[in-house]
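Of the protein chains in this complex, one is absent; all others appear in place.
In this document, chain identifiers A, B and C correspond to the written order of the chains, with residue numbering beginning at 1 in each.
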């Protein structure tokens, strides 16, 4: 079997490293190039010592032509804004582009502008397909440009959307309180991610203004056919990996028991290879290092709330793993190809 | 100046140890006895090596008469249920009792019964004074039995109550998403607090059924004169100390800006020695090891929510420090006596 | 290709869980049974939630006959002492036994007795083959009973032994200062592994009396043909996984430069699939979750010391991964089969 040649653009960040880790083991692809602008020419294993003995070469200097000569698929693990021109020129050269940034996730250029400023290529927004695989499996098979969902939206949507689909919760008044490991803040060293300042405490950040909010709203609005406005608060937790989304919603019928909601999740995910509906409270520890998702739901009958909880590894199901799952789906391979591993616990 | 003789009953837990730490430095008290049932006879510094060179003696076997002979004040750091008989017999002997358990925090025996089972001495519930000092300073000065607030309620109430007092938020639909360090789970080793199972992940627990819920509801109901029912979800975070309460409420007037809410907090705490209203998101790291409280408030105008956030050290302001602050208030000493220290950061 | 049927005896500990994780992905084996005494009858995924959606069944009640009916290979992940009778009866039934305990690692019943008490089946000690694959690859191919090396010895021996082989360091005066993640202490919850007591500090333990000492001495003695006596001090570090062994030795020729020692390591490991000789100081973070080994060596010319450093994941190369590597070697499969993955970093 000939392996599919794939490139990673922006390989020197944490998402890039995770793509390398996964794709090195993927039985149907071949890594053709690791591109990194600032680090071009540097030995990959010097930058990422975990790759010693695994990756011998250097980061390559990116050019669209260079990528196009060697690869048929490009994963973009670039900072916000940098994906637009890159995607554009790679698509033009016939590559399948899987973008892990936020550049193509919003369908509305207007909403995009409110959160990020004017979009540099709004015409691509309709071209791009948002690909939370469990929900859009049949809608992006023919895509040239895939918008891989954000980490917070993935954890949130997988917990909440089936309840909204089934009209078990109201589309109004939803609150999402999310907790992320520190890799979510990226690889650039800053005061805020210095071990001494985050290693033994917890804090919220970008409260009421995090850019993943419109992405969650867009997808939940699609689920219920009404415009969803919700509050989203992310927190930084002293752990490397993991996202826990604790989502509060109002039940449409306050008399339903927990079993009813659990059943809705179970029905939604009965055939999903990566999602487990658990009775116990999801714990990021139990999905770490894997593409797996743990979701559960609780009922607070006293206060009239439904609490849906999702746990993922932000770098796997929240980024690199989901991107590979997208590729598997598009290529017609089993979705678990190269992604079968169990979480690293403990 | 003669020092006030005080005893700690239940000294071998984390709250007990924190009381020892604080009271050893308190300039107006004298520690007369460290009582611990199971550990009686054991050298304190063998059980708590941080006390080597600081505490020479052994845990004492508890008897009410023994305590009464040596002490005028007793701090009870006992498990739920054990405080009732202890408090009863110590009050009868004329001691001032500061109880750090949940035994006397609820005013209603009926509500208590719903969450804990029948109360063993309901007649004491009216005797006890709930003492969140910033809110009840003038209401427990003559108490014989003080119910020191729980850790979660302290962080939550200090963030939310002034907004409810000022009628800035609705009493309906409040959601409290709280995050605690692992000391909050107590000293008994269990699977759930094994480093390997909690050290690098986060999870919720007792979702929609944590016993601090009615305590928070009781106090918020008092603040607004209406019955408050809210949803409270605690989480365990891989850090030793700290509680962060992220509280979501609906504004009574959606046009108010953040400054309006911040001003309400600043007005409430203008003269408080321990509370700081911060513009940045409160971080448990910045209060660790101190009796200090950081609160802030954010507005999500889009989604119509006010987000109030409180950060404390669960063992200090959430337990031992607050208990000492209560004693200071009752004794007529400066409230900061023995509690003046800055947080240990980093 | 028919898969080899293998069983895990003692599946409910951390080593058992790691064997499950690895063997589930191994393309040439089939997990036939997960045996656990105390937990027999319990759903595996209730005990290890990371296995939700991956392992459906229950822990089985162990009997040698039951194992023998279904399996050809048994991995024993049992506490010290329990492997002896189990191995004995499984060998008698024709199984290949890979034992991950310390029961069969020492060749001398006398030395065993000094550290553990009398051995229950000394006749098996000569039957057992100690299998640090990189060193004994050709010596255990026909074994029926394999003693999988301990975690500390693996990290230590891989760093030190090639230097002793090459007579670059003296066999006298060696000091090994080792640091382990908390999973090394096992799954039983104790005060010492409570997050609150180990999560933000470091301490040594079993100083000068840890039972891995004679195992290291035995193997280094074999390397140099002289009796090695060394000092071994383990420490517990607030991390789940990883062992770092910092090994101090005296050079036989004080004029050699670092390059000389690095070359010796590189020569020893030139063809090893799992070992990387690094210039930078090895870091457990870079091998976590993988069977990989990072070793390096430094020279302190001023003080006349050579410092060899090894880093492994204690649960993989220090336990389950190495056991599978042994099986691969015995079965004649590529040693990396099922073990190819890169470390989970960050």
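We take it that contacts are C-beta pairs under 8 Å (C-beta built on N, C-alpha and C of every residue); 3 or more make two chains touch, one makes a residue touch a chain.
The structure displayed is predicted, hence computed values, not measured ones.
Annotation: of A:37, A:167, A:194 or A:226, A:194 touches the absent chain (contact as defined above).
Of B:12, B:101 or B:240, it is B:240 that touches the chain left out of the display.
Interface residues of subunit B facing the missing partner chain: 14, 17, 20-21, 24-25, 48-54, 183, 200, 240-241, 273-276, 278, 280, 283, 285-290, 292, 294, 340-346. Within the complete assembly, residues 14, 181-183, 187, 189-191, 193-196, 198-200, 238-240 of subunit A touch the chain that is not shown. Contact between subunit C and the absent chain runs through residues 173, 175, 177, 179, 196-198, 200-205, 207-208, 213, 229-231, 233, 235, 237-242, 244, 246, 248, 250, 281-286, 288, 298-300, 302-305, 307, 309, 311, 346.
As a convention for this text, only the chains that are shown with their structure count from here on.
Between subunit B and subunit C, the centres computed from C-alpha atoms are 46 Å apart. Note: centroid distance subunit A to subunit C, computed from Cα atoms, is 35 Å. For subunit A, residues that reach two or more other chains under the stated contact definition are 200, 240-241, 283, 285-286, 288, 346.
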